[in-house]
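All protein chains of the complex are present and in place, except for one that has been dropped.
Let's turn to subunit A:
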Amino acid sequence: MQLSRRNAMAIGLGGVALAILPRQVRAATVEELTAAFAGGAAVGTGGLTLTAPEIAENGNTVPISVSAPGAAAIMLIATGNPTPAVGTFNFGPAAGSQAVSTRIRLAKTQDVIAMAKMADGSVVQAQATVKVTIGGCGG
């Protein structure tokens, strides 16, 4: 199982170039990030699936998946983090699928936003609330 999974991940990454965001003096705000990514295009919905746990089991490493068939780029934002930008994933023409799975740290309960830029330049968005809880009293 692990081998096939690793292979699948390796294949998936083959077509992806991850843009590591440069360290900035001041973290870009959610508005700045979404505006820059959309580049003036109206932001629609549909066409991308954001999968996130409703409640994080560990806020330090929250599994997030985004799938946007046909996308040229996917951006992830953790709106409640001191640095909201998580990353932008660009897909070349050789990418087998336009999907991203990663783990992110969430400082507190917040919305996670995924945006995808399609080949035709249109932009879509989805968001999910991930609760970070202290837990401890389940029935």
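Keep in mind that, in the parts below, contacts are C-beta pairs under 8 Å (C-beta built on N, C-alpha and C of every residue); 3 or more make two chains touch, one makes a residue touch a chain; residues count from 1.
Here, contacts and distances are computed from a predicted model.
S.K.: Which of the following is the UniProt-recorded protein name of the chain this complex doesn't show: "Thiosulfohydrolase SoxB", "Branched-chain amino acid transport system permease protein", "NADH-quinone oxidoreductase subunit D" or "Tripartite tricarboxylate transporter substrate binding protein"?
M.R.: When "Thiosulfohydrolase SoxB", "Branched-chain amino acid transport system permease protein", "NADH-quinone oxidoreductase subunit D" or "Tripartite tricarboxylate transporter substrate binding protein" are compared with UniProt, the left-out chain turns out to be "Thiosulfohydrolase SoxB".
S.K.: Based on the whole complex, identify which of A:29, A:60 or A:133 touches the chain you can't see.
M.R.: With A:29, A:60 or A:133 as choices, the missing chain is touched by A:133.
S.K.: Specify the residue from the set A:51, A:83 or A:97 that touches the hidden chain.
M.R.: A:51
S.K.: Touching the missing chain, which residues of subunit A?
M.R.: These residues touch the chain not displayed: 1-2, 5, 49, 51, 53-55, 57-58, 63, 101, 109, 129, 131, 133-139.
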